[in-house]
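Here is the structure we will look at, set down as structure tokens.
Excluded from the complex is one protein chain; the other protein chains are retained at their positions.
Here is chain A:
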Amino acid sequence: MSILVYIENIEGAFKKSAFEAISYAKAIGELTQQEVQALSIGQVDETELNKVGKYGVGKVIRVNTDKLSQFQNQAYAAVIADVARQVGATSIILSNSFSGKGLAPRVAAKLEAALIDGALELPTISGSSWEFRKSVFSSKAIATVETSAATKVITLNPNTFEAKEADTPISVEDFQPSVQDKDFSIIIKDIVRATDKVALPEASIVVSAGRGMKGPENWGMIEELAEILGAATACSKPVSDAGWRPHAEHVGQTGLAVSPNLYIAIGISGAIQHLAGVSSSKTIVVINKDPEAPFFKVADYGIVGDAFDVVPRLIEALKLKKG
């Protein structure tokens, strides 16, 4: 019995959520006295691999064949399941990222494992029974899920478990997986990635704006605020429906669910469908000119005022603070 954590990279650099997953795996390892091994698929250099040790996991299994240099859902799932079997892993941990979401059910099905998606914290373990808490009903509720299955696939939501440094020397072992040609049936024609921007699902700060901004031409200050904070930008549904912002920025019940450390809502009323996707943020700041806006009910800090006046001042204050 051991724990396997799959760590995702983007073009050779591990994602922040990968380090969170390592720390999470390590904590479960300590709880259950099991060894933890990390699995990296694709081209990742030594310096980057050494970062795995920084978060306390010393054993890294590297799968690096030409064919696997780019993400392939079926093939990656086959590799993860294959490695899990080889090393006798009974808990397999993945990030609940866009790629992780596509992998986890396949890995679980291959291993006849229970799938716990979007774990919010460490499990409560008694004997063979593990209990996890996870969000359901688009963050309108939390469920406790119990499993006694021998093998478990667990996905961890970004920003829910802090990556903790714990320097450990690493040893890297290369692994030759068994994959079949039919696992490579998808052809990647193009990858479009805005590299200069913070990715919304993983962002620890999100600056979000709604219809109160009046039009797309006013997003300059939203982007400036986000840049100063190192934040990702998001928006309400009508804003993306109107084409003011791309669909990928739409958060809420029918958009992306996010749980950053800080969510700043500007000119958003706080409709129940919007709140469903953002209410699990740790700290919420609302800027709205209407004191009756429902968003204030779930906010930690609020400013009743005109965004066109408040946001530029906030930018100035942050610049001053930064020095």
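Just so it is clear, a contact is a pair of C-beta atoms (placed from the backbone, for glycine too) under 8 Å apart; a residue touches a chain by one contact, two chains touch by 3 or more; residues count from 1.
One rule holds for everything that comes next: contacts and distances are computed from a predicted model.
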Can you pick, from "Aldehyde dehydrogenase iron-sulfur subunit PaoA", "Cytochrome c1", "Electron transfer flavoprotein subunit beta" or "Molybdopterin-synthase adenylyltransferase", the UniProt name of the chain not shown?
"Electron transfer flavoprotein subunit beta"
Given A:N50, A:S69, A:Q86 or A:T283, the correct residue touching the omitted chain is A:T283
With respect to the chain omitted from the figure, which of A:L200, A:M221 or A:I268 is a touching residue?
A:L200
Contacting the left-out chain in the complete assembly, out of A:Q37, A:S135, A:S208 or A:S236
A:S135
For the full complex, which residue in A:N50, A:N64, A:Q86 or A:Q273 touches the chain that was left out?
A:Q273
Where does chain A touch the missing chain, residue by residue?
10, 15, 71, 73-74, 77, 97-99, 101-106, 108-110, 113-118, 131, 135-147, 149, 182, 185-195, 197-202, 204-205, 229, 240, 247-248, 250, 253-255, 257, 261-262, 272-273, 276, 279-280, 282-286, 296-306, 309-310, 313-314, 316-318, 320-321
